[in-house]
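This is the structure I have questions about; it appears just below.
Only one protein chain is missing from this complex, and each of the others stays in its spot.
Coming up: subunit A.
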Amino acid sequence: MASLLSSGVLLRRNPHILKLPPYLSFLCVLIGVAWLLVLPLDNYSRNTYISENALLPGQVHTYFAGSDQNVFRGYKREIDALEDKPNIEVNDKLEEILKASGLKVARQSYEYKSAGQTYTGENIYAILHAPRGDATEAIVLVAAWKNMEGKLNRSGIPLILTLARYFKRWSLWSKDIIFLVTADSTAGPQAWVDAYHDTHQSPAIDSLPLKSGALQGAIVIDYPFDHRFHSLHIAYDGINGQLPNLDLLNTVVSIASGQMGIGVSLQQMWQHSDSYQDRLQTMLRGMMNQGLGHASGPHSSFIPYHVDAITLQPFGDGWQDEMAMGRVIESTFRSLNNLLEHLHQSFFFYLLMQANRFVSIGTYLPSAMLVAVNFTIMAIFLWVKSGYPQSTNSKTPSTVEAEEKTSQLNSSQKGNAKVITAEESSAVRERELLLPLAVVAGSQFLGVLPLYIFNHTPQNMLTPVFVSFAVANNALPYILSRTLTHLFNPTTQQYQLIKSFSLLLLGLFLSSLATLNFSLAFLVGLLATPLTYIYPTSSTSALSYVLKAVLALVLSVIAPTAVLVAASWSWGLSIEKVLTQAAYGWDVWGMNTQVVVWCVWWPAWIVGGVLLFGRPREETTKLNERGQESKAVI
């Protein structure tokens, strides 16, 4: 133990060790990124498998065919006639149809306000009570009247009506089945699932007049065309990057591809050749969706309530008809019906790179953690460094080290050699904490400002507000830095501490976020990486000005606002659309991506800018004394 301690002390004294952390943190980022890139390889990802024994996917014959197709066609004609009718009128007709099938029907209207817009609608749902089961559990079949793109769910609605009629004929249900038709794909499901769990905001959102047992799973049909389809696209991302249990996805994949012979694709990868590129692309798209934390379908609203849910979207032009789709759902429901307890056996944290290939949290988590650790390493390093006895003006770390070394040498020559050296080098300089803490805390609280602004600005004002904010945002670091220098004239140590605290918080937030929303933590971590390497300098040489200008450019490129502009440009969306969507997510879904952007990333970026334009005060008095002293000795 003693030897370990002494070697620790030796390590601390070793000037080479002090040079290591910046390289180490850079290495962490490199390994983190490389880690992510090797995941699609066969050796690092696994084939999916069913963990829950009770599911028994695809072990039943499906009988949804024949005369039910005529029923489907009949319903389809009815739905086509309702295409442009108002919500209430549509629901009147749906209620009539569902009641004719012998089901209890109820309706719920809702109203959300976001970014100055009002979103209203009425959901309708029917409950099929399990003929021989207890009413303690339920599974949900959902079809939204309009899908995410606003298209009429042309075949999906008739299919849910036909299935309701068909399921009613079976006596083998152990759970209630709820057939839910929502007015739209984003607000409607959220209103319904909130009300189901009594967390809705009355009176804007109605309470549900009819309820059943605990929801065990939900399947959404999104079938907005009336021709035959080729394969099935599964959307599985939930709000805030939460995911449904992998078993649910595996069940549908195994039923669709194994039992019915229908291909399955994910993340809009219409073609997947099982190559490294395709796997990587699927995974990155998945990460992007997860990182944004938005709803990818009506199922997304269910997932925060721990109701495993997915959306099934037929696509392409093939020979699979609506009956095949119905059989997939029938077989899936038979599997869910077999469940004895909530889906829990398989993974909730995973990255999919193909319908039957995934990596689990244990394999991918280190990459985001390494990126987050890079900040923590630097924060600790700066803390240690700030406590070192100050020698002369610090230009670069290496010169600091060199000069510290000479000063130690000097003092050791001065008197009782060894003792004095030890005292000198292990002495901790007093840290002036008030200013750094105030700056970092201030910038963190400043984050509430954009969060509030962007979630409460009316839609038509969003673009001008954003443009003015972006401009102000670019000037803000410079202004803040100037103010800081002018008012307090911080020392190098204080700058080091500002940076240390800022990076410490960032590392802390990101590593905890990585366990909740891996992708968001990874993306923000990566975009914030340059902040690790920004130092304030008081040098006035031309080179340092050029360097500063380059760094300022980099800083403005990685600004949250700039990234937002770039992202919306690459998606082909207007800034207004993106911001409206974000505000909608905040108000309706309870999406917290903005919190991470404005309260975690943005403050760290502001502090980075403050550091870049910072001018450390020269600690003249102390320096002079020591300089004279050492000169005298020499």
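As a convention for this text, a contact is a pair of C-beta atoms (placed from the backbone, for glycine too) under 8 Å apart; a residue touches a chain by one contact, two chains touch by 3 or more; residues count from 1.
Keep this in mind: contacts and distances are computed from a predicted model.
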item	value
UniProt protein name of the chain not shown, from "Eukaryotic translation initiation factor 3 subunit H", "small monomeric GTPase", "GPI-anchor transamidase" or "Ribosome biogenesis regulatory protein"	"GPI-anchor transamidase"
Touching residue (missing chain; options A:Arg334, A:Arg357 or A:Lys499)	A:Arg334
Contact with the hidden chain (one of A:Gly133, A:Pro530 or A:Gly590)	A:Gly133
Absent-chain contact - pick from A:Asn53, A:Ser273 or A:Thr540	A:Asn53
Contact partner of the left-out chain, one of A:Asn47, A:Thr118 or A:Ser171	A:Ser171
Residue ranges of subunit A at the interface with the undisplayed chain	53-54, 56, 59-61, 130-133, 170-174, 334, 337-338, 340
